[in-house]
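Shown next, in structure tokens, is the structure this report addresses.
A single protein chain has been omitted from the complex, and every remaining protein chain is retained in its original position.
A and B are the chain letters, set down in written order, and residue numbers restart from 1 in every chain.
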Amino acid sequence: MLKTAGVVLWKDLRIELRTKDAVSAALVFSILVLVIFNFALDVNTPEMRRLAAGFFWVAFAFAGTLSLNRSFALEKESGAGRALALAPVDPAGIYAGKCLANGLFLFATQVIALPLFVVFFDVTIVRAWALVVSFVLGSIAFAATGTLFSAIAANTRMRELLLPLLFLPVSVPALIAAVETTSFALGNSESASFWFTLLLVYDVVFVTASLLVFEYVLEE
Amino acid sequence: MGRRRMGSAILDVTLLISMATAMALIFFYAPIESKMGIVQKIFYVHVPLAWNAFLGFAIVFVASFRYLATRDPKWDARALSAAEVGVLFTTLVLITGPIWAKPVWGIWWTWDARLTLTLVLWLIYMGYLMLRRYVESTERRAVLAAIVGITGFIDVPLVYFAIRWWRTQHPQPVIAGGEGAGLDPRMATTLWVCVVAFTLLFFALYRRRVALEKLRAEADALRDDAEAARAEGANI
Partner (left out) sequence: MSSSAPALACERLTKRYGRVAALRSVDVTVGAGECVAVFGRNGAGKTTLLQVAGSLIRSFEGEVRVFGVNRRDAGTETRRAVGIVLHETCLYDDLSALDNLRFFARLYRVADHEARARESLARFDLADRASTVVRALSRGMKQRLAIARALVHRPRLLLMDEPFTGLDEPASQSLVATLRAFVGEGGAIVMSTHDVERAFEAATRAIILDRGSVTLDRSVVDIDVKAFRHAYWHVLFTGASSC
């Protein structure tokens, strides 16, 4: 299974390196949302600055769906996904590869968007390690459920609508935890151990569930 | 068949009786709450509805599991029916909540843990139903819906913990613990009767929906038969 995951990951990375579609789409969209927040609300007040983490993750949650959508759209495009599903490989490996690829793209998007976020909202990173952990666990969380639901939605005629509709409600616990951990990293709270634990639990639960269930998504 | 009809009839009668009893208790037996007034009585409807909303999704979960294991369409029919009745009850919870909140606390929505959880549940239900709508093939629809039913349900406890902890960290000006605090025994009785009545209502609707689904499947099969026969006839 790991080998399959590795091959699939390699493939998705190659495609992304060439097209840069996933990361650029998510990046542009999240910057757009952050800018719009700036116009819609006065984000230069201390209260707003405390809520900065929330704005970041909201922007990211929506932007993330763009890159997640792409993940399986490219499989459907010329039927390559079918050839992939027919190969003598463990479906869980396909999921693992795609999930890792998506996680990497999401993390990359966050890292690139970070400087802009710091500038727009005038925040200071108090605990850098916490920020990294928050981003990593958050990206995995979104990738875990996002990859599963993207694969499911790819089978339908309204995949752009269905992916966020399925994915966002289920990601609520992860979203809350991600915001709280990022907020902690920005110095707005004194402890976040519960949230880090919740995020970790969420990641483990959903990656495991998806690994078990993915073969059903692939069958035709 | 006769026995099933009888069983059905008995359940329906029991439902009617319990609903009537429940309504009577709500209006004539349960005392008027001192702080909130008569509006508080929505509580007797709101809580049973909420309990059933979650029960509905538990049924979706179990039926989804059974479907993946057996691929028997009747489990898919049960999941679908539980989801439809469940979403109805969830919607009613979300409506009765604000109706209660506004006169009592002055705001429509309180973002308290339970209500927020119900809202997320509603969204998960909607995702489930909308997915079903947009998948063409019957078998794929059942399989994909089952996966969503299972993952959605696994999520619910995580949502609950997340919201609960978040609420303790960001307390609301309004505390929504009103209903739990010190129930007068007459209130407790009324509540229990209502829970029973609404659960019976849930199952009455659920059973009918399952039966309807079965009829629909039969109608589809007949239509396919007719199509096939026509295709045969045209070619000779």
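Just so it is clear, contacts are C-beta pairs under 8 Å (C-beta built on N, C-alpha and C of every residue); 3 or more make two chains touch, one makes a residue touch a chain.
Everything numeric in this text was worked out from a predicted model, so none of it was measured.
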| item | value |
| --- | --- |
| Neighbouring displayed chains - absent chain, whole complex | A, B |
| Contact residue for the chain not shown (choose from A:46, A:79 or A:115) | A:79 |
| Touch residues of chain A, complete complex, unshown partner | 3-4, 7-8, 10-11, 14-15, 18-19, 74, 77-80, 82-84, 86-89, 219-220 |
| Those residues of chain B which, in the complete complex, touch the missing chain | 139, 220-221, 224-225, 227-228, 231, 235 |
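Just so we're on the same page, only the chains that are shown with their structure count from here on.
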| item | value |
| --- | --- |
| Whole-Å separation of chain centres (CA-atom averages), chain A against chain B | 31 |
| Chain B partner contacts - residues on chain A that touch it in the complex | 145, 148-149, 152-153, 155-158, 161-162, 165-166, 168-170, 172-173, 176-177, 180, 189, 194-195, 198, 201-202, 205-206, 209-210, 213, 216-217, 219-220 |
| Chain A partner contacts - residues on chain B that touch it in the complex | 68, 120, 123-124, 126-127, 130-131, 134-136, 140, 143-144, 146-148, 150-152, 154-155, 158-159, 161-163, 165-166, 169 |
